[in-house]
Each structure stands twice: as structure tokens, then as C-alpha cells.
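Single-structure report; data block below.
Yeah, one chain of the complex is gone here, protein chain that is, but the others are all in their spots.
The block that comes next holds chain A.
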């Protein structure tokens, strides 16, 4: 079974056709089984059947009472697809009131606290009541105990492994008072059990994760619970608010549990009185009927028939994974320390990353997702299941004490699909849709998690609407240079049918910024179209435009130039290529351009007479290092030595090229909230002289505030880093 699960792991690659922000993931996780420390097969003596051993043969459970191991060995028991849930469902029995986290199958395993004669089991209750009216009261008492036992059998089947002698009446009463008590092995850790009662009781954790949605781990929750102070970044403040909300959720749940315990306790006390008063009628009301579930039987037996189902169900919160911090995510906005090792390289390649972890006594990576915005591809490892309920993937957790836990999980793409026609209609009726979205209200009995999801959806929708209002700024301490280049025309070359190839060499410490809307694959090199029958004495209209966006440092030196090299090539009707000339253009990125139109004279090596003959008859392009030639700071000065009589280094002029260069620069200015509000107010009101004055002052204020913000941001980042290091050191 395990190997089968491993083999199914592969990376799924999907093309995202819409907004990646709409992407949602539905993940389900549950505990399957555990391997306790293997018994050493020491014979502990005969089972404790000394009292009734001669009269009653030992039952099946008695025989295996000291064996804690329940390991499925065959794949057949799992089946395939959705049938797997049949196995999982029969393994644990969780009440049907658990919603999606519960199992459709409930198995009731009868186990008697005290042995009773076989005839009491075989004989119908009615006949037994008729035959032994004297023993009716005693039978009723035993029936009560039976029904209580049925309730307790809803706990995991591992419970059967508890030695029978430990199941005394007192301990069972304690279990009864605490309906969430589990028989999950204590070797897994008390802390883990306290945190994940629902999971340990066999419930299925179900969580819906949106793209780049943050869920906290316990460590992060503790870290973000502390007030980050006024100098915190926006992300820190947001994380702090979420952490506080999560903590409130946990406290609410604890209060609810406490109230439930108190209510059960009161009912227990009432039950003692009711038992005495209603004793004669109990036989008819408490008679087990076919089709009555264990839970309802428990309600009837306890006199809680009017109680709400959710109040007594073992797992009353199907969405417990977020509250208990069982599943947490690591997103792009988190610090580098939290991300895996390969994340740094992936982020450098432009990927957006997201990792989903589960805190199963140790942080376990469940899903890793990366999104390539340039190509619109989504890489999911492991791949989506056809249904999250399939629980395709398994996780082994093995601790030092040989106790192994087996978990299974599955996840599916839960992105809400919108039909195309509906999307078009939505565009047409934009205002109506806005009013509809505003009118969308939560039901009055919405849970806290639904409230959180609702407001989180509203926040993300508002952010998406506002995203267009934010001007794209260069990164901090960077400057964006946008060059608009146009090769316009060429003339006076030796042969017609020319085209121009160009190579751009940006200065050091600059980054080329690709733009998604651009059709140019690589603006750093390319070629124009071939101008047939033009380029000699006839003018060749090249008409080639391209755009180049570079990022350079704020303290970029103006003497670091950008070089563009041009090579003019002619191709005749025999497909012979000849070099017609070389040209070079260099400019400073941050200095203003003196002129927009540049006429560049082209030159090529003169060569010897043999080269001329070779060029005329055979053609071909000479290997000429024009990059070194145009490098004015080259150490080989003989190339530029005009007094050298060596004809091998002589050049001759050919035609000319006309180049248009336009340049834009953008510096980083932190857009403060006040400025944004000012912009919004400007867009609604007419521009006036006072507005212009106010804007200029706001720009000055913003420039001054940028420095302070940068200092504060650096301080906060350093503090976060130190905190994370301290936490790691403590954990180690």
C-alpha cells in the first residue's frame, strides 16, 4: 500500500487561464493507523479468565487483547478511487454529525464490560422479559450499560487494544464525561494529542487553501501573537491580526467544550434522579431497535433526546485544521528561513512559491506549488487527486521510540469555475455584479471560520480591484530605465539586400526586466527584416522598433555605458552572406540624451587583396572581433593606432544607419497612504493650481518619509530574523 502511494507522486503541470489569485486547493488529511512498539512476544501468562474462564469461552477480543497492531497488509482492502474511503471509514467510526469530516460508515462494535450468559444474548428480549419477569430490573440495568458501551465503541477501534482489566467502571465514566477522549497512543506525545484531538479521534481534517493564503504553524502563531509595535511592516501587522483571530477561535472552542462538559455533568446528575423515577417504563423506551444509530441511542439512554446534535457530537467542528494549526502554509511573503533550500533558486527564476505543511509531530511537507507567471504554468507536486476524498498520498511519521504513525491525505483543485458566458455578462453588468457582491450576506448562524473566510474574500476582491490604481514602481534602491529603440533606415552599402543584427551589452550590475506584454523574446539581440533591392544607393527602410527595460542601482555611475553593436549583412541571390559594416552606439543610462536621432557611420575591415577577392567571389563573413574593436578602453591599443601601417588592421567606411533612441527613467518613490488618498481625490476633482502645490509638497514629504520607512523596515526585518533564529535555537 505504501509503495503504491509513493509511485503515484508526480508533478502536475497546469496552464492557468485566469487569475492565479482565484486558485484554491481543498486538502483532506486523516490519521490512518499506528504501529506501536512491536511486542517482544513475551508470554505474559494466560488471560485473566480465572473467574469465568471455565464457564465462558474466551472471546475474539480477549484472545488478541495484548496485540496492539492493526496493519493492513494487502492492497485489496484499500480498493481504488473512492472505494478507499470504505476501508478508512470502517477503520474509524466517527459519528455522522461531523459533516464533511465525518465518515458515512459507522461501525458499532459490541463489547461487554462483564461477561453474561450466552443465552441472554441469544434469546429475544421480549421472550426474556416474559420468561424472567423477576430479573427484569436487573436486565434493564445491564441494557443501560450495554448502550453506554455502544457509545464508547464509537471511539477508534484501537480502543479494543486496551486491556480489559483497565476498563473499569470508573475509567469508563471518565471517558464518558469527556467525549473527546481518545485511545490514541500516548507515545505520540501528549502535546500533540492535546492540540489535535479531532485528528487523533479519527476525524478528517479538511481545509481550503487559496493561493498565497497564510496559515500559521504553532511557532508562527506564538511569534505573531506578540504585538509587533507601531514600526511593524504591513505584513507583520496583518499576521498579528490573523494570529489574534486564530487565538480567539481557539479560546471560543475551549469555552464551548467547557460549557458542553458542564451541561453533560448536569445531565448526569439529573439522570440519576430520572433513573429512579422512570425505572418501570424504561424497558419499552430503551429497547434497542434496528436502524437506530449509536449516537441516537446514547441520546435516548442519557435522556438527551432534545439536545442539539452538534453539542454532543464528538467532533463538532469539521474545519478544525486551521484552528488547531495542524496545517500551515509557507508563502512568498515569508522570510527566507522558512522556505526550503531550493526556494531561493526558484524565486530567483521568477517563480511564485507556496508550500503546505502539516504538523504531524514534525513538520511534514504535503504539497509544494510553484507558479511561473511568465508562462502561466502551475507546477503541483504531488499531482492533484481526482477527489480529495481518495486520500492518495500517505505520510509515515516515525519517532525514536519505534512508534510509527500513518497518515493519508489527498487534495484537489477547488477553484470555482466560471463559465465564459457568465464572465462576459459580468463584464457587461459590472455595476450590477458589484451590487450583488455587496448584497451577498452571510447567514445569521455563520460560524467564526465562515466569517473569517467571508471577510478574507472581500479583502482579496478589493485588493484586486485596487491593484490597477497602484503604479508599478521599481524595487527599492533601484532605478528603472526604459529604452525605446528604433532602427529606421540604412543606405550606401556595397551590396543590396541588407539586414542589420544588433547586440545590446548593458552595463554591469544591471538587470534586464522582461515585460509580459512584449512579443520580443530577447531584446538584447535580434535582427531586422531583409530589405530586398535596397541598402546600396537605394534607401532601405528598416522600420524596426524594440523596447528594452533595465533595472540599475540607485547609485549607478553615469560613466558605465550601455553598448549596442550593429552588424550590417547582405545576402545575395546565391545566399552568400557578406558583412557590409559594423557600427556602435553607447549611451549612459542615467544621463539625459542629447539627441534622439543618431546617424551611425558603418565601417568594416579593409583586408588584403585576397580578402577582397574572397569576399567578391565566395562571400562569407570574416571573423572580426568588433566588440573589442569598439571598446575604447581596450588594452590592445594597436587597433586604434592610426599610425600603424599594417593594412590588416585598417578599416574602411561603408554606409550609415539611422537609429532613434528614446529613454525613460523611473526612480523609486514610496507611495504613502496620504499620497494615495490625494491621488484619489485628484482623480475625482478638477486639477487646479492648489492641487499642484499640494502634490509637490506631498512628493517632498514622501521622499523624506522614504528614508525613515527604509530604516524601520530594515529594523523589523532584522528583528524577525533574530526571533526566528532564537526559536530555532530553542527548538534545537
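Note that in this section contacts are C-beta pairs under 8 Å (C-beta built on N, C-alpha and C of every residue); 3 or more make two chains touch, one makes a residue touch a chain; residues count from 1.
Here is the rule we use: contacts and distances are computed from a predicted model.
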**OP:** Pick from "Elongin-C", "E2 ubiquitin-conjugating enzyme", "Cullin family profile domain-containing protein" or "B9 domain-containing protein 2" the UniProt protein name of the chain that isn't shown here.
**Re:** "B9 domain-containing protein 2"
**OP:** For the chain that's not shown, point to the residue among A:529, A:613, A:708 or A:726 touching it.
**Re:** A:529
Original post:
Which of A:22, A:363, A:489 or A:560 sits in contact with the chain that's absent?
Top reply: A:489
**OP:** Decide which residue listed in A:260, A:549, A:654 or A:724 touches the omitted chain of the complex.
**Re:** A:549
Original post:
So which bits of chain A touch the chain we can't see?
Top reply: 468-474, 480, 482, 484, 486, 488-489, 499, 501, 513, 515-523, 526-534, 538-547, 549, 569, 571, 592-593, 596, 660, 662-669, 671, 675, 679, 682-683, 687, 695, 699
